[in-house]
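All protein chains but one are shown in place.
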């Protein structure tokens, strides 16, 4: 096991990793930016090191400073958390070149699965379903027509350089295809200075379901079931749950098996997540792999009873998984809500300032992961995630009820947060019925 | 189900019951004394009613005021929590006479099992082992010798009116018996103005192990395993855990079966606890029944996943248990530490005042039941219990490690608490080894 | 139903009849401390300082340093202003009261208790309505001392 781990992150995930290290009897070094100086969670670390200015690129994204901090404090491993450098292969490579273990997958696996295009190739090779599409830039109109016919309508045209909806066109009928293609190329050119577009099958009203993987460096790989993260606001997950209310037993088995197959093919170890879209007919399509721990990992911890961060650290230290697939028996239902410091009336602009009153909920089956407390500061420079409320109950209706109770109980003043929105979302009959899709929040609220 | 429950208690257990009610969609009425006016947990209740002055006998013990408060607020049930009126049969009777359900066992069962002497009679009748003893006051010297011979040495002589060690004499050898008897009688006379004494087998270095029972009004009764509460300070439990580290499988089965048999014989329903002493040879002896929910109930909730307060309310409303004995499958290990506002340097005198800084621990498998927060007031008039830290992990060593981490993380300022003592206790090798007995703290710290 | 004799006997047995008088604010402030009614949100239970003229336009005069007394509820129950539905109320605004003047009935667990003023003066305000639930310590009347 490692002697001392440097935690290259901040806020709730830094605290989460710190607690895991302490339970493994590993010393901790926390880094902080000048903006985070004095944060209470730093008090719990064995050492705390200022690494730079408030802006992420001056501190938490500065790989050399992080490695230097590990060197001067004698840390033999770095946990990157999520965000910042967690999926940066070069950083992982640099760490290991300096004899500091990067707690995550091998650089090879990160590159293979972390890159969308390469992951898609591996998926296809291993018969993991992907969204049918052009597999690259469309060259001419005739090719487009041929491919669209193969894919089947409706299709969606997307800008290769794009994101956020710009340059996208949904085409329901072949006769509209070429006109839409022209428009999409023009839009892509205007927005991204590139006319490159590709097409995919358009998945209407999909659910977002992902599979948690954990694997050691000795070839043992298991999945820990799925998380349903369909409840999103502008591609940001807001509510996650496990098991998915929309999967039947067989789809679940196939989905998890596909995720394992993909990771095995890439010789993946550490914790990772394989993300899928599931359509209204329970067909699933691989979209991407997150080669790190995720914000919503506690949902899986609650239903499986397995501490993902501790396990991730153990396998990084070369230990074998001490459980196999049969020993993973999820029970009950868990839901997580993300409480962001954002103003719903100001188009969810992050709110910053001092939290004067912070009263998290408690009780049976309730966990709150947060760095919050009376008097804590929320910085405008970083992710607005202030707290995660996770509940675990025997059944989904009970879990929903407990979450409602918790959201009612939670007091954060005076900052605006997503609490009021979440209260409405969790109380909505469509959420209870499990009949939502990824566009639910935009359509409904 | 009830429409509205009045919670006839305060502090952490009032909050605990309140949360259970909310999850059952039952409205809540909280009562409070003038001393507790403004307490934050009252804010969570649907209604809050002041029932009297600061002294318990002027408020929380005033049964007529509690019932009047239930009547004027339209509450159809009263949850007594623990302490105060929770084991008062007259109060239970009065409630029901006013058509307000008392959430607890029948008055008959309370009387049968709540009274030590009568419970002992039922235990004997049902072949539940009790501490062998004189079953009443010793009449003369000859009788004493005969009985002591039957019991077997060592024996302990106790004052019938006594408690707290006074009038007690341990006798290891027959030749010392009569002299000790004379001394004990004199001491009893001096201390309690009564020469009545009785004898029992002296159980050397016992463990305190108790069995959690839950039963409905339709004849279904199950046990939820045991709790080991051996770690006590002056007969006050400080640390509780489940399962007991000292029981083998067979003893556990027999112990739990004995508890069920006893409660069944008394037609007991609701939650209840059957307490035993276990000697160094794994022989167990029934001591008493607590006909109410206990402070340490969360330990059982963590290992079984069953919400005891919700279940208690459901069976009080006439519902059947929705699980049977086979469905109860405790997993992992749970430990609870009681954080009392007491000064260990002042012989554990309760500390009162304002908590300026309250930073409870969190993380995987951690639950904190507390009414504490920055700025909360701790009154000298009530129980000094400020918080309960409960941890749940796959194994006992992991649970101990998590508890150590939590006790380190917990900050309560500026009041003195049992935190420093608990940190030393949990770190003690004898606690790790599970080789302690009820006298451990007095001997060791 | 309202057999007053019985009630007093019963309530005395329970030691429930007692009237606590709120002393004027020690700082000599013109405000009267009041507790809000039971049904209000508990966060509002803390005493609120109110300038008497702002409370009720009918309060006579503009003298700001009057020290009102409160007659507060010694129990939890239901407030009745009159001995029975067909009778006039025990007291009204302007009624003079002495220590033993009965000002209302409080009912709890079907037992009616007569509440006495325990102070002398004139009823300035009645703070609860007939049939309303009251909690312990709740102000029922404001009395302007002689």
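A few notes on this one:
Residue numbering begins at 1 within each chain, and the chains themselves are lettered A, B and C in the order written.
What we mean here is this: contacts are C-beta pairs under 8 Å (C-beta built on N, C-alpha and C of every residue); 3 or more make two chains touch, one makes a residue touch a chain.
Model, not experiment: these values are computed from the prediction.
The chain not shown here is in contact, across the full complex, with A. One of A:11, A:52 or A:332 touches the chain omitted from the figure, and that residue is A:52. Summary of contacts with the chain left out: across A:37, A:329 or A:349, the touching residue is A:37.
Note on the undisplayed chain: of the listed residues A:98, A:191 or A:352, the one touching it is A:98. Contact between chain A and the unshown chain involves residues 30, 32, 34, 37-38, 42-43, 45, 47-53, 59, 64-65, 67-69, 71-73, 98.
By definition in this document, only the chains that are shown with their structure count from here on.
Once the centre of each chain is set as its mean CA position, chain A and chain C turn out to be 61 Å apart.
In terms of their C-alpha centroids, the spacing between chain B and chain C amounts to 42 Å.
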